[in-house]
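Only one protein chain is missing; all other protein chains are in place.
Right after this comes chain A.
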């Protein structure tokens, strides 16, 4: 099997390398890919959308359908992880549970159906395999997370003038959440952002994108034609396109951020939502 695979791959590789003789030179400005649509995008983007970052303009406006379904694919991936790893398991009450006092480190062992500490008290729920947090790692992570989140918001909002946009900003925002989960544990993250909230945010991102496109239909334009929404925003049609791109980028960022965290939560804890890694 291995030999057959190697021979096939080798032959395929040689054939593909042979066919590169027909390819344009690397970096040729006259190559077919750069002569048909791309000059239109480069020359007309400012006139038509007033967005200097051509990638953002193409992503949010010219290829809006593509990006909308791409966002849906990301949402579906999050939902698939949620369903594959068995999320509807309810924790039984006939289990021994452990609670740790945050300040002194005293651990309570609560028997099945015993009285548990109030969730607002100084006790936190831990697993039997709990290990203490590293002081330096958890403090440095706590200090860094607000700045990571702020940078993520900047990348989303500034995608029109610099490299950035919904996908990149969403991933940076998710990185902040994952840093919290890795430096503390998954329960710490779930106490701040519950899995239900994440699911709702993931779905509402797609809703914002598709809803904003559908709103254009009500104002007499085509689906995802933001220019007609200038009436709603009090802007001229060109500026309305730029603003419409920002709004759909926010939807993309919401979906990407929450889906990345959902995938991590499910894969790291194998669907159990306990302490995770």
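What we mean here is this: a residue touches a chain if its C-beta (ideal position, glycine included) is under 8 Å from a C-beta of that chain, and two chains touch if they have at least 3 such contacts; residues count from 1.
As a convention for this text, contacts and distances are computed from a predicted model.
J.: Under which of the names "Cytochrome c oxidase subunit 1", "tRNA-splicing ligase RtcB", "histidine kinase" or "NADH-ubiquinone oxidoreductase chain 4L" is the non-displayed chain listed in UniProt?
T.: The chain we cannot see is recorded in UniProt as "NADH-ubiquinone oxidoreductase chain 4L".
J.: Out of A:157, A:232 or A:267, point to the residue that touches the absent chain in the complete complex.
T.: Per the contact definition at the top, the residue touching the missing chain is A:267.
J.: So that we can see where the missing chain sits, which residues of chain A does it touch?
T.: For chain A, the residues touching the absent chain are 1-2, 5-6, 8-10, 12-13, 16-17, 20-21, 23, 25-29, 31, 33-34, 37-39, 41-43, 45-46, 52-55, 58-59, 63, 66-67, 70, 73-74, 77-78, 80-81, 84-85, 161-163, 165, 167-168, 171, 256, 259-260, 263, 266-267, 270.
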